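Here's a structure for you.
What you see is the complex with one protein chain gone and the rest in place.
Moving on, here comes chain A:
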Amino acid sequence: MEYAPTYTEDELVQGLKARDQKVFSYLYDQYSPALYGVIVKVLNDNSSAGDVLQEVFLKIWRHLDKYDPEKGRLFTWMLNIARNTAIDILRSKSHKLEQKIQNIIDDVHAVNGPLAVHPSTDYIGFSRILEKLTKEQRTLIDLAYYKGCTQEEISRVLEIPLGTVKTRMRNAISQLRNIINK
């Protein structure tokens, strides 16, 4: 995404700590599409994703004092909040693991996600990038990041040994890195 940043990350943090509403609006404009994307992908459900996004931004606003710049970037921290909130909700829906998996496999096959519904020039490279990952690699990343599966669960579902899960994850990510950074 291209934008003219008017705040550095440090300024953003200071502004939010000072309860500056302008900074908050800026934060929302900059980061809401990415966070909303995560939530939609986790829940696989557009109707509740908006409410979750609202909750996530309120958590960011309220819990900013818990953010520690030593531990990582602000965006990383915000992503964690969005992912964990969405995954908690997914779990509270008491989805069985099998259902989770079914969703993933549907997801991977079908190109009828929210992206296809709202195509945008910003995201046009998306499907081409994912095509360069194997189906197994995509499933692995999705299960881990978007469904919150532990490596044990992944090992069971994909029927691969536990030790292999980490190696494959590493391969998947380095493949991803190559594609993204090209």
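Operating definition for what follows: a residue touches a chain if its C-beta (ideal position, glycine included) is under 8 Å from a C-beta of that chain, and two chains touch if they have at least 3 such contacts; residues count from 1.
Quick note on the criterion: contacts and distances are computed from a predicted model.
Student: Looking at UniProt, which of "ATP-binding cassette domain-containing protein", "ABC-type spermidine/putrescine transport system permease subunit I", "Anti-sigma factor" or "WD40 repeat domain-containing protein" names the chain we cannot see?
Tutor: "Anti-sigma factor"
Student: List the residues of chain A that touch the chain left out of this view.
Tutor: So the residues of chain A touching the unseen chain are 1, 21, 24-25, 28-29, 32-34, 36-38, 40-41, 45, 47-55, 57-59, 61-62, 72-73, 75-76, 79, 83, 89, 92-93, 114-115, 118, 120, 122-123, 125-126, 129-130, 141, 143-145, 148-152, 154, 165-173, 176-177, 180-181.
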